[in-house]
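Missing here: one protein chain of the complex. Every other protein chain is in place.
What follows is chain A.
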Amino acid sequence: MLLTGLALGIALGFTMQRGRFCVTGAFRDLWITGNTRWLTAFLIVVAVQSVGVFAMDAAGMITLAPRDFAWLATIIGAFVFGFAIVLAGGCATGTYYRAGEGLVGSWFALIFYALFAAMSKTGVFAPAVDGLRAVTVHASTIHGLLGLSPWILVAVLVTGVGLLARHHLARRPALPVAALPARKSGLAHLLFEKRWGAFSTALVIAVLAILAWPLSWATGRESGLGITGPSSALVNYLVGGDPQLIDWGVYLVVGILTGSFIAATGSGEFRVRLPDAVTTVRSIGGGALMGVGASLAGGCTIGNAMVDTATFGLQGWVSLVFMIIGTGAATRLFVTGPAKATAASLTPVRAGR
């Protein structure tokens, strides 16, 4: 049954690579261009998943249990995580799938993210993280706080996201979007070449995120998609050798790396790409801060902002807001601000064609 984690991870890594699904980009676009196309795609995953999650909860397939909200650690951790993903050039899943594309900067980010997640969850930082996470309020979900049926929130979210999606679908760019010339046909073209589109990619990811709940539940891991816990467990297993640590989530993250590698190789998009010195340092710093931030917040952009939000958890929605604020702070500093790394060269060529 643990192998369903590997299969789901492969499907997820494949989809994210082919669909160019990047949560960091979705948050960052808000601060660079104000564009909400990828944020809308991200919210489609949350909205569709929320329908599935509450249907499965109602059917008794899964049980959403309340837990106290560690508000202080969530706010600090989410801000740090949002800041860090701009430095690392991708969130946790983004870093896994870019590592599978051969980006050495993402290898560094991934190693330091997993190491610092383990240090924060079970290692030298664990007492501080546990101490901050002990600061809680007795509240778990938005509908619990408001005393509403979760289905009212599901209806509001689905309607709002539907309107956002309609706005984007109705909005046509000034010119048609150029596509790469096709070199494949049939299924190979669809899987390894065609542009998937932000919203269709989001729908595939939503289905996978829903499936993750019962498949993970069946193995005794009672939650949906998650990246940070499994990454920490993987490090602990690799250095301590305890096979008990290998759960569904560990198979999932190994699957994401594998699926992205398959997708990138099949589409001629795998190449070992070396970062420059500045990008290397940022990847390492970003990865380390991601591990600490996600452990404090109790989840990353996936576990908190994309999965806990679908259950209307306070931790998820507060994380989403503070991750976006953290992303904005780092974008102002490192992308649009004075410290941006500019290695590009602009060379005039004599004759026009």
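What we mean here is this: a residue touches a chain if its C-beta (ideal position, glycine included) is under 8 Å from a C-beta of that chain, and two chains touch if they have at least 3 such contacts; residues count from 1.
Convention: contacts and distances are computed from a predicted model.
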Name under which UniProt lists the unshown chain, selected from "Cytochrome c oxidase subunit 1", "PqqA peptide cyclase", "Heme exporter protein C" or "Sulfurtransferase TusA family protein": "Sulfurtransferase TusA family protein"
Residues belonging to chain A that touch the chain removed from view: 17, 20, 22, 25, 28-29, 32, 89, 98, 101-103, 105, 173-181, 195, 198, 264, 268-271, 273-276, 279, 335-336, 340-353
